[in-house]
Each structure stands twice: as C-alpha cells, then as structure tokens.
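Below is one structure. I have some questions about it.
Note that this is a trimmed complex: some chains were dropped, and none of the rest were shifted.
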Amino acid sequence: MGIKTSEEYLASLKKQTPEVYIGGEKIHDVVNNKYFRISLEEMCKFHDWANDPEKEKDFVFWSPLVEDKVTFWTHLRQTTDEVQRLLEVMKKNNARNFCSMCMITGLNVLWAVTYDIDKARGTKYHERLKTFFRELQTNDFRYCMGVMDPKGDRSLPPSRQADPDLYLRIVEKSKDGIIVNGAKMHTSDAPITHFIFTCPSGVLREADKDYAVSFAVPVDTKGIKFITRPAPGPLAPREMESPVSSHIGFVECLTVFDNVFVPWERVFMCGEWEFTENLISYFSPYVRICKGTCTSARTDILAGAAALISHYNGTDRASHIKSKITDMMISSEIGWGCALASVSKSVMHESGIPIPDTSISNAGLYNSRLKFIEFLGTLQEIAGGIVTTMPAESEYLNEESRAYIDKYLKGRKDVPTKDRLKLLYFIQDLTASRFGGYLTASAICAGGTPETNRVEVFRSYNLLDQIKNVKELCNIK
Amino acid sequence: MGIKTSEEYLASLKKQTPEVYIGGEKIHDVVNNKYFRISLEEMCKFHDWANDPEKEKDFVFWSPLVEDKVTFWTHLRQTTDEVQRLLEVMKKNNARNFCSMCMITGLNVLWAVTYDIDKARGTKYHERLKTFFRELQTNDFRYCMGVMDPKGDRSLPPSRQADPDLYLRIVEKSKDGIIVNGAKMHTSDAPITHFIFTCPSGVLREADKDYAVSFAVPVDTKGIKFITRPAPGPLAPREMESPVSSHIGFVECLTVFDNVFVPWERVFMCGEWEFTENLISYFSPYVRICKGTCTSARTDILAGAAALISHYNGTDRASHIKSKITDMMISSEIGWGCALASVSKSVMHESGIPIPDTSISNAGLYNSRLKFIEFLGTLQEIAGGIVTTMPAESEYLNEESRAYIDKYLKGRKDVPTKDRLKLLYFIQDLTASRFGGYLTASAICAGGTPETNRVEVFRSYNLLDQIKNVKELCNIK
Amino acid sequence: MGIKTSEEYLASLKKQTPEVYIGGEKIHDVVNNKYFRISLEEMCKFHDWANDPEKEKDFVFWSPLVEDKVTFWTHLRQTTDEVQRLLEVMKKNNARNFCSMCMITGLNVLWAVTYDIDKARGTKYHERLKTFFRELQTNDFRYCMGVMDPKGDRSLPPSRQADPDLYLRIVEKSKDGIIVNGAKMHTSDAPITHFIFTCPSGVLREADKDYAVSFAVPVDTKGIKFITRPAPGPLAPREMESPVSSHIGFVECLTVFDNVFVPWERVFMCGEWEFTENLISYFSPYVRICKGTCTSARTDILAGAAALISHYNGTDRASHIKSKITDMMISSEIGWGCALASVSKSVMHESGIPIPDTSISNAGLYNSRLKFIEFLGTLQEIAGGIVTTMPAESEYLNEESRAYIDKYLKGRKDVPTKDRLKLLYFIQDLTASRFGGYLTASAICAGGTPETNRVEVFRSYNLLDQIKNVKELCNIK
C-alpha cells in the first residue's frame, strides 16, 4: 500500500546496506548512527504527516497510476491545479517546517522528457519510467535526485575534462544494462532513501553523449559510495540553543558511482544528448516554482521572527522596524506570486503534465533569494548584537549565572527572559550558525544560482517582439 | 448600440459644452482645440481598435447587462478569467501603445461597494449603478474616474482642513439630489469623455461623512470646470524627434465642482463613511494589477529599445549590456507575474465580481515601478550621452548640416544613420522630455505611490500567523 | 589681465565668427542668437562671480605661471590642497547653481601627459602647452574640451571603422602643422568659448596611432562646424514654470573638424599612442572627483526640494519621508566623501600636479550617480502626482482659473499656494522636463558611464594582494 508509517520506513532502511562514509568511518547501518539522527527524525516527520488524518488533504493523493492512495512524495502532478496545490502545501508547510522535500517534481520532468525521446526515437524509456513510478508509489519509496555533477573545470565541457569521470557517464553497455562511472554532488539525505535517481546536469552536445544518462538504482547497489557530512545541527538536541537545527537538516553526500551496473529496466536516458535541452527546459520552471515558494515561506519565518523579537525588545512600533518587516513581506509575496503565476501560465506537455512558465518563475525566485540573504542581516539588526554575544545555554543552565541572565537579558516587562532568550537563540540558529549558513546556501545555490535565473530569463523572454514594437514606434522599417 | 466609431465619438463630443481652461483661455469646444489634438487622437485610436475586426477578440465583449456587444472600456468583468483576459490585453497592448485606458476596473469596485451598502442599509445604490452602467454600455460612453482630492495639508483629515472644500463634499441634500463642492485632481482626459465619475480617495471616519460621496455627472454639467494642462507632446506632430509624445498623452485636469447638482439617480454613495474602507480595499488590488501590468508592458518597451540601440551601437554582445537588459526583463516578469497571481488568488465578492489579492499585487507593483525609474537611466546609459546632446531635428532637416550628421552619427555600418537617429530621438522622448517626466510620474504616483504599496502589504499580510509559527518553532508558549 | 568681466567676455565673442548650425540655419553671430540666450547668461554669470569681491576667495587665484591673478576656469591646480579647494567650491556652488564648469581639470591631465611624452621622447609638447596655458590665463579665455569621438560601431577600434573619420585623426603633417579630420561629440557650449581643445577618448593601440592627437584651436578656425541643439530650457524665460532651465543649460554640439589645420605650437600629442593609457589614467580620477562632487551637490538640491515640498504638503513628519530624504543625504555624502578621499590619496606626478586615486573616486561616483536617478522618482513621489498634472502657468496667469488654483492647490495653510506652485514647477523642471532629462544624462553619461566606473575599479583595485592574503589565511602554498 502506498503510504508507509515512520516505523515501516525505518524498518525498510534497516534492510539496506549502503556504503556510507561519515565521522571518519565507513558504516552500513544508518539507522543507528548518531550522525543521522537529525535527518532521520525529519524524514520520519514527513512519514507521520502522511499518516496524520488532519494533514491527509495535503499529503495524501489518489494516484491513477496505481489506483491507490499515495503520498505527497511519490505523486505525479498532472494538472495545473495539482501543481498549484503542491505549492500551496509547500508555502504553508515550509513557513513552519522549513522544508517539505520537494524533489518530487523531478518525476514530472522525467515523465515529459522520456515521452519526448520515445516519440522521436521509438525507445521505451517512458514505459519503464511508468513502471518504476508504480514501484515507488506502491511501496512509498523515497528517492534522491542526483543531478549536479562535480564538473571539475567549469570552463570545459564534460568530454574535455582532464578526468572524464568529472561528469557521471556511461562506460559500458551490455545486453543487460549499462555500467556508469562518476559522481553526483549535493545528494541530500541519499543514504536514508531507497533509490538514487540521476539525470544530466546541463545541456550536452554530441561529443558529450556518453554523459546523457538517466537511471535509478537502489542506494545499496554495489559501487555506490556516499561520502558525507552530517546535518549542521548538534549531535544531541539542544532545545533552547538550537531549536531548529536540532531537528531539521540533511546529511549531505558526494555520491560516487564506482563502475555501477544498472539494468536496462531502470535506464531512462542513454546517449540521447539532443534531449538534454528539453530536460533542462522542463527542469528549470519546476525547480524555480518550488524554490520560489520555499524561499517565500522561509522569508515568512524571518518576518515572524523579526516581528516577535521587536515586540519583545519594545521596538515594534518604530517605523524603521515596520518598514524592514514590510520589505520581508514584499519579497515573500513576490516569490510566492511569481511561482503561482508561472503555474497559471503553464503549457500542457503532450505526455500529460503541465510545464510552468520559465521566465516568470526565474524572475521571481531571483528577486526573493537575494533578498533572503539581506534579511538574515536585517533580522540580526532588529534582534540586536546580542544574537552573537549572549551567554551560551550552559550559562543559563548554571543557576548562579542564570540569575544574572534572567535579570539583565529581560526585554519588555511582560515577557519572561527565558522566552526572549529562546527567540534569540532561534534567531542565532537561523542567522549565525552552521544551519544558518545552510539556509544561505539553500537560498543562493540550491535549484540553480541567481545567475542561472538571469540566464534563463534572458533566454526565455521574447525580446524580438519588443524590438519589433520599438521599431514600429520609431517608424523604422 | 454599444460600440462607437471614432467619428461617432467625435460627433458626440461636439454636442457637449464643458467649461475648459487651457492655454490661458476658457473654451467650450474641445474637438477643434489644438491643445487637445494628441489626446483626441489617442481616444480615437481606442475607438478604432474596437471597430477593427482583427482586434475584436481583445476589445469587444458580450455584456449580459445589456445583452449586446460592448467595448473593453465599458465591460464589467465578472470572473477571474475575464479579469485575467483584461490584463493579457493590457500587457500586449501597452507594450506597443503605452496605455489602454484601464480605468474601467473602477466599475468593478463600485459594483461591489454599492452592493455592500445596499445590503447593510437597504439603499438602492447598486440598482442605480447598474442602470447607469447600462447607459454607459449602450452608448459606449467614456468616463473619467475622479478619485484623488486636492487634500491640502496631508497631516489633517478632510473635516479639519482650513478650507473644507479641499476634499470633495456634499454641501446640500434635497429631494431631487445633492449639491457637491470641491475638486478632483489628476482627472486625465476628462473633458473629452462623457461623464465624470467620483468616489472618495481614502478611508473616512464619521466626522468626515460629508466627504463619503460617489456619483456620476455629464462633463458639461453646470459648475464643473476643467483647469488643464495639455499632453506633454508637441502641438504639431514631430515624427522624428517626438515619435511617441506626438501621438500619445493625456490632457490633465484639475476638475472643479463649483456647487454642482447631482440628481439622486446618479448618486452611488452619500454619507456612508463606514464603507470607504471596503471601497479602498477593493480599489487597491484592481488598481495594482492594472498598474503592475502596465509597468511591466512599459518596461518591455525599454527592454526593446535597449536591445535595439545596443545593436545599432555595436555593443549588443557586451556582457554588461545583456545583464542590464536582463534586469529589465526580470522586473517586467515580476510585475506581470504578481498581477497574474493576484488575479489567480481572487476571492469572489457576493455581488458577483472577483476581488484580486491585495498583498501580492502591491508587492509586485512596488518592485517594478521603482525599477522602471532606474531603467530610464539605464536606457540612457546603453544609448549613450548622445541622447541629450545630438543635434535637433531642425539640423537634420537642414541639408548642409545633415550631411555631417549622416556621416558622424552613424553606428553599425549596416544601419542607416537616420534609423539610429530615430531610435535615439525615441529614447529621448521616453527618458529626457516632458513625456518622459510623465512616464516617471505614471510609474511612481499613478495608482497610489510606492509607499501606499508598502502600507497595503503590511496591512494585508498575515503576520500573526507567522508569529505563531515562530513561537512554536522556539517552544514558546 | 587674467580676469574678464562678462561685458568683456561678450565683446570677445563678438569678434569671433564660428560656423554654427542651430534652429535649422547656419549662423556666425552667437551673441545675438535667441538659441544661445540661456547658455550665454550662464557663462556671464560665471564671469560675474570672478568679479564679485565676495566670491573672490573661491574664483580668483594667484597663478605662478603668469604671476598674476587668474580665474577658477584657467588656474592650474598643483597641490592636493588646491584640488580639494576646487572640489569644495564646486560642492557649495553646484548645490545652488547646478554647474561650475569643471572642465578646467583637463588642464592638469594634459599638463602631466605632455610631460611624460617629452621625458620619454624628447618632444616639446609640455613647453608648448605651458605657453598656451599662459595665453589662456592672461586673457581669461574659455575653452571646451573635445574628448569623445563619435565612435561609430563600438565593437571596432578607430582604424577598423567603415569610415576612418569616426574618430578624430591626423590626415596630414607638414612643417607648419597638421591637418585633422573627424568630429568630437558632447562639446558643450563650444561656440561661446574661445578655444576647442582635443584629446583622444580612449586607450589606443599602434594601429590607431593617427588617432593619438591633442591640440587647441580657436573656435572660428576654418573647417570647424558646430552642429547644435539649444539648451533644454524655454527660449524666453518662464520664471514660474521653468525657474532653473530658463537660466541654466548648455548649447550642445557635434563639433566637426573638416580638414582643419593646426599649427605645431598648438599640437600637444601627435601619434604617441603609447601615452594614451597614461592620458586616460590621469583623466579618470579627475573626471570622477568632479562628477562625484557635482552629483553630490545636485543630490543636495533634491534633498532640499524634497524637504521643502513635504513641509508644504504637511507630510514632513512622516517617517517614510524622512527616510527617503535620508537616502538622498547618504548618497550625497558618499559621492562627496569618495571625491575627497580620492584627493587625499593622490600621488604627485613628476610634472608637479597631483593625480587623485582612481578606485575610490570611481566607486563613489558609481554609487551616487545611480542613486541620483532613483531620487528623481523619489522626489516625484514625495511631491505627489501633481508634478505632472498641475495646471500650466498660463492657467495661473488667467485670473478666472487662478482663483480655483489658489483655492484648490493650497497645501499647509500658512504657505501661499503660489509658493507651493513655484516649488512644484521647480520639481517639474528637475524631474519631468527636457532639463530633467539632461540631469539624468549628466548623472549617467557625463564623465564616463557607470560601467566605465566599474571597469576602472576592477582595473585599479589591488586584487592580487587580496588573493595572496586569502591563500595565507587558508594555508595554501
């Protein structure tokens, strides 16, 4: 059945034996490893949502593919309404939980591009993919999208790198399948999912056709190695000092494919370099609407934190404080508005899924992600220098020093010092910690960079039409 | 029938005798007055569009109110699809013609607020308004919205001004109607429309109830005086030097109501100050989606002009030029995206019209209008200092000097100097002329200012929800 | 003697017969031509300053070159104190008069580069230049710097243009002098000065050596043609509607050199292309400190206008108004501060003049010039939409309409409507007129563009030092 409990999820992980490097060691049991605590807790939370009757509307769907209920994380969205609903859930949910694991939209992208290839080439990728999706849905499997290649010298294409493995590539084909070599970067939480799913990270030319490869394999497939870093939060929860990062965060991986065999039934692209342009053009708006929505929702958190700490500090009526919070609101609405508008201007792909508008989604995200960085500073300004100079939690736990902290770190008289301190630690967690650094990175680098957004707007905007208009306005023939 | 030709329109104007002050004189015949040339030409153009079979799809609608075809400028939009279509037309049209006369959306606002008043008070405003709309539609009448009051000392409400007339107000009520005194500002093109339509410009309190007045009167009603300034373009067309402002632009008016009588059947609000809050809350998103779309479309013009002049100058491959044009594109997409999203998040008003989202529309417009100002400078940078130092058209018409101009103002060798010059004059018209000043004003002050946008975002954003989320994230009870 | 009165200045102009194209005609008498009224008035004002005992400290200097008093406009600044004093005068003066004619700093640049050439090549340019400067100083002559070439296709260097004359060039050398052909752009007020002084507009390579030419010639030299446009203000003064542009503004010229002969004693560079790099590197900081100071001073005007109109409107206590005026102040201080700092970090050139810092001066100007554009919009926002919709001056002069204007355009009760109107017209003159367009152009394009500033900062900043620091910080060998 298509919805697992968190217990079932953990049980399923225990059956897997991925090769994981963490804390200086090689391990195979992720479930009982301290470095995975935070990320597993977060993944279990997602499973719990799908089993929570109050959240069913948001996280459970009827899938025509399997004629059963499936979860938010395996459901294929086939209408603009479904895509908009996905965003509505993310908007609400990320403003409380930071993340909803939105890589599900990668399904849509591969759905469309495999259709294109089959149609042009008579291949069977789309049918295989459908079969695989049914397997995902039926078992409520999680998967990690491996998209970004290590890329080596960015001024050179894959085939001209000093080491040909710096982009994931096909090294051998046989009647049973293919052998691939290389690595994928930024494969968040991969060892605690069931499958790793790959596709090319950019548009390829003919010379790079061996790099045009997409497939899915179980995470404990021979030859796959996860070289990791733990989530940025503390090993043991610190509820006061690290209220968010104690519970939220990914184990990040460099995922190495050391001559990994993939059977044909799980290969979804194999050499069709001409279709990487489609792949990227479908990916772009899907990633941007998710990232735009997520950035908007996280900006909402900053706005809420700014409003609350200014209340605690007694500065909430200062006009510059209101103005700064208004800046946050504006940016949040722009990110959100452009994501919604991009969906509303979707075009339907022949395979039966909508492709949102590229230009609007990139424009909106571009604006909001840059503003998000500024707001991390703004939030510190509103909270005060105390964010990085206040005593450590250990001093609050020491009764002798606690008395002084209670006395001197008090804000408004009707707010307990402890509440103000909790909020200040929260703001530290967001803006002055390794987790805060991850929020910056997530805003700036995840889902393409601001520069990527610019390039895609330039490419997708209809400049020729405007040049024509201007010529007419000037009476230029 | 609901669609006039431009000839019929001019004929209808000739029958009117408004009291107009222009060029230092009082006149009553606007049709043959040189100062009205530009504005009449533009109004006729709008009429021609509605009679152009190729444009019918955009400018002609079936109105259930009169069971007949009506034009873009009198049609009541009753679904989100209709509102989105309105924006789509403006987006396309304003990128070529700068303006589509979008004050039609004022109809929707009054439609909703009269409904609210009647429902609460048992008045008959809504029915009267409907009757009046039928008259507008049947005769394809034009009207001008008189919204903004002169306002005197902005730190004081209407009833506390030194002169009580600084906001338009009811001075007398009788069984036949009301007498009003005061003025409305920024009543663009009013003397070449048929009706002037008023409503309050802000939220009023009980002390200001005499200022809570909305009505429509023919423009040549006794006591109405239009004190004007001509459109910013030249009196006679200068096709080369002023290609846009020779043909596009409003006569702007200070419209004085000197003890004007309004019969009850054309009064749509009379003292119901409590409903001015609804009025403004409906007005806000409608004005913002129109202004957001318009600013986006005008930004498209700037992008087209920037791209073309950089091509003529031989700088189109410079990365900083592309980057600057990309900035224009991004801003255009944000303004457009937020307008669309605002419509897609509309809520239906009980009276049968949609009210778009306030927060998203204000946020998007805020961003794009400020960027528009920057881009006027950017366009000059891309074009070069020549925009304000190139010889006047008279020197180009003088053959002796023309030879030197042709030789020395040449750009790329394959582009005639004359074309480059035309484009440079066009850019001058947009960025370094009285018309350019009007574009700035239109971006910054029309439809509320940037500060208004900020205030409305702050008010309509759900900050309490975010504060609640943050408290939960911090474990604060 | 080195200080002319304005009468003497006009008398000297009457003796000259430049070939000028203006208003569609060729003329030779500029003094009595209506199109020159504004620019002559401004030039006379400058002369009056030098003869005003109260302004002597700012505009009269002792010149060791001629051992006599000379004016601000011919004095060679030889110490950082003198350069700082030049800026102090501009800062104060431009905040009241918009312009002080700062091209005097071109003298310093040529002083240094001719010294360099002579030192390396044994030429006599520096001595000739000194002799010419003495002539300028003794006679208080005015001159125009002709720097910018027409440039044709900007993607090609001078020698590869389809027409070799698109940059000013040497076409013949003889024992008496040289013959030059080409044109210079943006030669403001050239026909009402005495000399036109040229130099290359960019760094040249060997293939372009014929373009490496600098010289001075009287403005009525045979073959020189001024193809012009009048100052942007009205032909006859309109004190109310155009208070600034009625009195301030340049006649702009395309100055053509049609096979013009220049005797050797007035040639200051002739083929020494290797020294154009020095020329530009000296020019850059001098132009930037002047432009930075000027932009700061003009921003001060905007701040003053914003403060005054907000007072008249009754909005001066609104926090967002104060905040916007603060933005203007900040930008003004940055432009001014970086100009001053650039001077304080000058290095002395061997020829005896200081060369200010390039990187700081470009950085400061970059910031302030872009902000200036934004502030034109800000000022309109603070003033209100009325700036471009208020009745024309002609309606204020018509007594019948004036009564209504006096009544309805009143702001605070203690401010006469006429004063508010004057201020609004002033703001229109600055932000919504051809003169306003010139202010934009002057901010953006005069003295190099923002992009030029960026390029020069990138070039002159010591990035290698920083890379070295970072390597050490990372323990990278």
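By letter and in written order, the chains are A, B and C; residue numbering begins at 1 in each of them.
Assume contacts are C-beta pairs under 8 Å (C-beta built on N, C-alpha and C of every residue); 3 or more make two chains touch, one makes a residue touch a chain.
Being a predicted model, the structure only gives us computed values, none of them experimental.
Here 3 identical chains are displayed in place, and the whole complex they belong to in this file is assembled from 4 copies in total.
In this section, only the chains that are shown with their structure count from here on.
The busiest chain interface, judged by C-beta pairs in contact, is B-C.
Using CA-based centroids throughout, the chain positioned farthest away from subunit B is A.
Centre-to-centre, using mean CA coordinates, subunit B is 38 Å away from subunit C. Taking each chain's centre as the average of its CA atoms, subunit A and subunit B sit 41 Å apart. Annotation for subunit C: residues touching 2 or more other chains are 320. Across the complex, subunit A is touched by residues 84, 95-96, 239, 243-244, 300-301, 303-305, 307-308, 311, 322-323, 325-326, 329-334, 336-342, 344-345, 359-360, 362-364, 366-367, 419, 422-423, 425-426, 453-454, 457-458, 461, 463, 465-476 of subunit B. Considering their complex, residues 21-26, 148, 150, 152-156, 162-163, 165-166, 183, 185-186, 188, 225, 227-230, 232, 252-254, 256, 258, 313-315, 317, 320, 370, 373-374, 376-377, 380-381, 384-392, 394-395, 397-398, 400-401, 404-405, 407-413, 428, 431-434, 436-438, 440-446, 449-451, 454 of subunit C touch subunit B. Looking at the complex, you find that subunit C touches subunit A at residues 319-320, 323.
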